[in-house]
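A single protein chain has been removed from this complex, and every other one stays in its place.
Think of it as A, B and C in the order they're written, each chain with its own count starting at 1.
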Amino acid sequence: MSQLDFSTTLGNAWFPTPIFTASGCASSGKELAQFFDLRDMGAIVTKSIMTKPRAGRATPRMAETPSGMLNSIGLQGPGIDAFLANDLTWLVEQKARIIVSIAGETAEEFASLARRLRGVAGISALEVNISCPNVENRGMVFACHLESAQTVIEGVRRTIGGDLPIIAKLSPDVTDIVSIARGVIDAGADGLALINTVLGMVINPNTMRPHLGGRTGGLSGPAIRPIAVRAIYQVHEALPKVPILGMGGVSSGADAFELILAGASGVSVGTASFGNPTAIMKIQNELRQILTDKGFSSLREAVGFAHRPESSVR
Amino acid sequence: MSQLDFSTTLGNAWFPTPIFTASGCASSGKELAQFFDLRDMGAIVTKSIMTKPRAGRATPRMAETPSGMLNSIGLQGPGIDAFLANDLTWLVEQKARIIVSIAGETAEEFASLARRLRGVAGISALEVNISCPNVENRGMVFACHLESAQTVIEGVRRTIGGDLPIIAKLSPDVTDIVSIARGVIDAGADGLALINTVLGMVINPNTMRPHLGGRTGGLSGPAIRPIAVRAIYQVHEALPKVPILGMGGVSSGADAFELILAGASGVSVGTASFGNPTAIMKIQNELRQILTDKGFSSLREAVGFAHRPESSVR
Amino acid sequence: MAGINRSAAQLLATIVGNKKVGQYHQILISVGDLVSQCKPGNFVAISVGGPSSKMVLRRAFAISRTTTSPQFGGAIELIVAPHGSGSTWLCGLAEGEQIDITLPLGTAFGIPTTNVNALLVGGGYGSAPLFGLAEVLKERGCRVDMLLGASTGAKIYAPLEGKRSVNSLRIFTEDGSMGETGRITSPIAQLVSELQIDVVYSCGPMAMLKAISDILGSTDVVHQCAVEEAMACGIGICMTCVLPVKDETGKINNLRSCIDGPVMDGAAIEWDLVGKTLVL
Partner (left out) sequence: MAGINRSAAQLLATIVGNKKVGQYHQILISVGDLVSQCKPGNFVAISVGGPSSKMVLRRAFAISRTTTSPQFGGAIELIVAPHGSGSTWLCGLAEGEQIDITLPLGTAFGIPTTNVNALLVGGGYGSAPLFGLAEVLKERGCRVDMLLGASTGAKIYAPLEGKRSVNSLRIFTEDGSMGETGRITSPIAQLVSELQIDVVYSCGPMAMLKAISDILGSTDVVHQCAVEEAMACGIGICMTCVLPVKDETGKINNLRSCIDGPVMDGAAIEWDLVGKTLVL
């Protein structure tokens, strides 16, 4: 174990380990901090923050599904001011590495959020959530349309300047994820986060109506892992140099390894933390062991390994 | 129980029950016939048949995933001549109700398959599989593009004439399934089959390469049920008069009921039959009981019930 | 009451008892020294279904009682209704089997510092945490009266030893199969004034809690209710379990019932907004 270089990079941001929280699945960090030291993982990805405080969608906000769950939180959050004053300050004090996720209703809102974050100390990268399916107006899923996705990323890039890596978070609910990926990279993103939840619905057998307050919700958990692996594989194949933060149904080190082989440089863990508050530590330890057992000397070597010809055994 | 009208229609085709096999998940019927009488279910939907015999994709062709599986069969089959001579003849002798699924590499192939089936006795409907993700050239997924989907359906409609209902089978792997649905209905389809499998991938931890011979495969089983329910709900909301044959992860009567509430007039069962050869009978019995317990006097009343305002309790 | 329960821990714990009581299972779990951190009102979150489970989320259960015995050390008791697949799995566990459990979670019932008159109202398995609470209140010198209700007698959970710690206990069932016939909420208004109740502690279905809040609305009786919203995580990281709660300034926020609850001030919950979209 001693020799493994477990560190990773996303753009110019460096992280000692490749395991991160997934946006919206760790609140702002305090709640997990009682189960493990936040500094022990790669980084915390904060819940997506918007300009104003938001109450989110009506309850019920969740439904368990086979090997997964639907959620329709609707980006409940305190708004950027309170976030900077409270949550971010606290995280910086903890010396956690931080990726801030932002979400907006318009391209302008994204840019103005980026402006608020420009120069704020302690942030490693920006995740731009253009793919949340849990908003009142499904038309707002920028990542479903090439032009709107590009407009958002261009605006953020222009505002934020050249230093902070921009990671664009994409939706799998598109006909051709590679073209969206290419588009946002052209528009100035440094990396990609793949995948956000898959749009789904559960109908309550008692009321015989959609169970969630928001009717549709986002499907996450192990059920969607094959979709995440496919998306990461396709995008890494098309854009091998673009760093990918992978996510979707990871609940073991073997799962994280699968996403890494497909092309992810880092792996976010979402739903698994709901089922197990120490999932992130477990996954991280298991992954370290697997990489060692397989004879990799660095995480980097394993990134995208599934794309190499079979003859290139290690 | 005595009073329930369990029958359903898809276009002008009538079926005594709403439970069907899913294409590709019952071979040509013989194999299930030793477990139950094929006449006891709504209809058998045959595996998608092409013009020529096809060997399909390389093995491994399957990978189990959490609450689901990936397959990459690649439409292995005997070709239309042998199908008509052997499989169809046998099914007709059994007095099973039959929906023939066809697949082609070009719009012309679809049309010529339809021509071969025109006037063949014993067929209740035609399912047009324009959404198979398991073909060498992913560009061939007609259902991912409005124009190509329409071209296929127009060709089939023109060839087959006005009598046999045409059910277009769509893929969930699109940005906007409603627009594709509307497009194929405009092009002459009488109904829709929702959903085909979701494109996915599994990487083998031992070889560290994609597990399936075909690299990507189609995700099916309970894992995708929330996606199926959402797709059916969205399409039924937009096109309430269009009959939908629903499928995706149904393994109990309650699951079938969920798809029906969302808007399906019939429900196909695929993967569940792999795990349980008598799944179709079990699902059918459970569904009958649920409809009765809920006080429905006919299946029809329940179709799309989830769309009615909450005040319309029964 | 709000905030993260700092004593929460995750552990593999052993089932040391599982007994059917009416329609419920009384499940005893050995958790060691953590019992000393468990207060009436707190809950636990349990991983269900075993290693190849399709259920990815934990299930929440109120801690009914804590005990310490030479045999098992510290143990907690749950009263579980076999409802769906997760709770049914839990009810099927045998002594000696292990579960992955997180505890104690959430807020506890506030205990008055003086000897007040308390009315405890429990619906169904909602009575579970009330007996432990009754003991604590009695120790403080409070007068404790209790009302239990359910649709039918088999859903009344009222252990003998628990009955000893209350001044009076009345039981209501809707079908009249046990105790008085009718709804548990019907006698509350009268009891509150007759017994000069200072605080009502309640636990049970949301509709019952709302009805009690409505009854107490015109009084200055304190209402501490333990709510039951669907929870995906139980530890405050998912935001699924929110309820609209008014703060001191009158502003309504969606609070997480897993960390700002389950015990909440019934008067602060905006019951009419539950399940509605809140506009800030």
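We adopt the following convention: a contact is a pair of C-beta atoms (placed from the backbone, for glycine too) under 8 Å apart; a residue touches a chain by one contact, two chains touch by 3 or more.
Keep in mind it's a predicted model, so treat the numbers as computed, not measured.
Asker: In the full assembly, spell out which visible chains the left-out chain is touching.
Answerer: Touch partners of the hidden chain, whole complex considered, are A, B, C.
Asker: With the missing chain put back, one of B:Ile73, B:Leu113, B:Leu192 or B:Val235 would touch it. Which one?
Answerer: Hidden-chain contact among the options goes to B:Ile73.
Asker: Which subunit C residues would touch the chain omitted from the figure, given the whole complex?
Answerer: Given the touch definition above, subunit C has residues 48-55, 85-86, 89 touching the missing chain.
Asker: In terms of residues, what is the contact footprint of the unshown chain on subunit B?
Answerer: Where subunit B meets the chain not shown: residues 24-27, 30-32, 34-35, 47, 52-62, 64, 66-69, 71, 73, 76, 213, 221-222, 251, 271-278.
Asker: For review purposes, identify every residue of subunit A that touches the missing chain, sorted by number.
Answerer: Within subunit A, the residues that touch the unshown chain are 66-67, 222.
Simple rule for what comes next: only the chains that are shown with their structure count from here on.
Asker: Based on which chains touch which, is the overall arrangement a line, ring, star, complete graph, or other?
Answerer: complete
Asker: Can you tell me which chain is nearest the middle of the complex, judged by mean CA position?
Answerer: Centroid comparison flags A as closest.
Asker: Based on the averaged CA atom positions, which chain is farthest from subunit C?
Answerer: The most distant chain relative to subunit C turns out to be B.
Asker: Go through B-C and A-C and name the pair with more C-beta contacts between its chains.
Answerer: A-C
Asker: With chain centres defined as C-alpha means, what is the inter-centre distance between subunit A and subunit B in Å?
Answerer: Centre separation, subunit A to subunit B: 34 Å.
Asker: Just curious, how far off is subunit C from subunit B if you go by their C-alpha centres, in Å?
Answerer: About 46 Å separates the centre of subunit B from that of subunit C.
Asker: What whole-Å value do you get for the distance between subunit A and subunit C if each is reduced to the mean of its CA atoms?
Answerer: So the centroids are 35 Å from each other.
Asker: Touching two or more other chains, which residues of subunit C qualify?
Answerer: 54
Asker: Do you know which subunit B residues sit against two or more other chains?
Answerer: Where subunit B meets two or more other chains at a single residue, that happens at 66-67, 222.
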